[in-house]
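Take a look at this one; I'll ask things after.
Yeah, one chain of the complex is gone here, protein chain that is, but the others are all in their spots.
First chain written, first letter: the chains are A and B, and each begins at residue 1.
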Amino acid sequence: MTALLATEGLTMRFGGVTAVDGVTLTVSEGELRCLIGPNGAGKSTFFKCLTGQLRPSDGRIFWRGRDITGADGYVIAGLGVGIKTQVPSLFDGLTAQESVALAVRRHHSERVARARAAMALERLGINELAGRRVGILAHGQRQLVELAMVIAPEPDLIILDEPTAGMSAEETRRTAEVIRELNRSHAIVVVEHDMQFIRSIAKIVTVFHQGRILIEAAAEQVFADPRVREVYLGKAASRC
Amino acid sequence: MTQIRSTGLQIAAATVVSITAAWMLPQILELFALINATVFVSMSLLALSLGLVWGFCGILCFGQTAFFGLGGYSYAIAAINFGDTTGAVPIALLVPTVIAGALGYFMFYGRISDVYMGVITLTVTLILYKFANSTAGDQWTIGKAALGGFNGIPGTPPLNLPLQPDQALDPRQVFILAVICLLSCYVVAKLILRTRFGRVAVAIRENEIRAELLGYDVRRHKLGMFVLGGVMAGLAGILFANCVFVSPTMFSLSYAGQVIIWVLVGGVGTLIGPIVGCILVQMLVTWAGTLPDIDANLLLGVVFMLAVLAVPQGLLPAATTALTHLVRRTAG
Partner (left out) sequence: MDYAVVVALQILSGIATLVIVSLGLAVVFGMMRVINLAHGEFLMLGGYCAILAHGAGINVWISVLALPPVIVGLFGLVVERLLIRRLYGRMIDTMLATWGLSLALIGGVNMAFGNTVSGFSAPLGSFTIGRFHNSVYDMFLVLAAVVLSFSVWAVLRFTPAGLIARGTMQNSEMAAALGVAPDRVYAATFAAGAALSGLAGGLIAPLSGVVPTMGTLYIAKAFITVITGGASMVTGTLTASGLLGTVSTVGTFLTTPVLGEVGLLVVAIVLLRLLPRGITGRFLRQSL
């Protein structure tokens, strides 16, 4: 399988703190990868390095074999990487339809953009929100609009940072469905906390701990591993 | 409501208003009032330029007057030297464009934004002001044009027909030309906002990070809009130079603040708002100046404070909202 996104010894230092320490990781075409780990493990920092929001202190990032280390965020996004941030980052003054169309407009004409936007909204079951201003939508709805903005341009790789944060059970279920369905045609990387959600979609899981990769394996293997439980719940819990 | 807001309709309405004004006002106003009206038009264009970059790209430029003054000064200097304004106009448009390009590149590619950009742009117009003020004396001459320091350049040649330096435009023709310029810039702005470039600029105003995450080069878009605003301000400066003379006041802190006031009063986020705001405030200022007992500044200041407290989103948005409510209530 072709490697889409790969990191080699990626390191991110802030002053005296090493948030990400020599992470080497490869995401291949069609993969569904979940990044998990307790708070402060470095997942979000790693995410920001991948999306170009942070410039890594050390190490390299490759896209389809090409070195893109230190590239600006917009360049990486323009390569065909759909990015959804932890805190919904939206255009409050635009309508849902306009926002999603703008996402597609990057590489397509106005007509195609409008059509694809409508399709994406439909796919996520939020087409009734098309004409509404994003600023007045509820949190869960905003997450879905942002997801629509990410999937509408049909990117090669989709990276999602905590996509279900603040969502209701129904919205979470819908998101899991969409992700599984998307995975049929796109590679996806999900950074998440919600264990139930992860369990429902995970294939290969990478566990972060103190800036490094603790274990990277198939989902069942990872969840059964005592080290993972220890890292999440503390030593006492892992012994049961 | 979306019908009323459609671009085509708005452009048509603006054209009708402009043609009416250009036709009627020269006939009903005396010479002095007509020249004043031309000044108002030139300032409206300046207001439009700031309204565009601020309302539609989120760039709060405190120093839009820099390009206004550069346009005026370049025109005067070039026209005096050439003896013919045909070559002066392109130069007067080129100078603000280049400076806006350089300053914009400096700021946006340096990732400078919000209040810090406001300070830098303010500083630039102040530098130009202080510099222009200090150019009294004979050594400060470019070709045949003496810069004149605080007094400015007194004999600004009026615009003449292209390549016919003996055929100067009379004040009536200058007024009509000014209205045409204002209308054209308005139409250009409207059309650009409909392109992808324009839509991305608006998205940048909403959320810069998200625009980047969609793959758009935010710096390039900001630079483009900023230069466009600079050219328009420069054009306003050329028109201003034709009615009034060119002086350092064009760069002053007072003018810089007034432009912001015009846009604020008219409404940030619309194109007509700043124009309306400018005309209203200018009329208010002129009227206040005629009052015998009350200081004009005092009156203006009180009006602004009340306006902000009562109508904070600006006059035009407030008027539109009020109108919408009225229509809804009478309709249903």
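Here is the rule we go by: contacts are C-beta pairs under 8 Å (C-beta built on N, C-alpha and C of every residue); 3 or more make two chains touch, one makes a residue touch a chain.
Please read all numbers here as calculations on a predicted model, not as lab measurements.
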item	value
Neighbouring displayed chains - absent chain, whole complex	B
Sole contact to the chain not displayed, among B:29, B:142, B:209 or B:303	B:303
Touching the absent chain when the full complex is considered, from B:27, B:254 or B:290	B:254
Sites on chain B contacted by the missing partner chain, in the whole complex	60, 106-107, 110-112, 115-116, 119-120, 122-124, 126-127, 130-131, 133-134, 253-254, 257, 260-261, 264, 268, 294-305, 307-309, 312
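We take it that only the chains that are shown with their structure count from here on.
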item	value
Separation of chain A from chain B, taking each centre as the mean of its C-alpha atoms, in whole Å	44
Contact set on chain B toward chain A in their complex	196, 199-200, 202-203, 205-207, 209-210, 212-218
Touching residues on chain A, where the partner in the complex is chain B	51, 53, 72-75, 77-78, 83, 85, 89-94, 98-99, 102-103, 105-107, 110, 149, 153
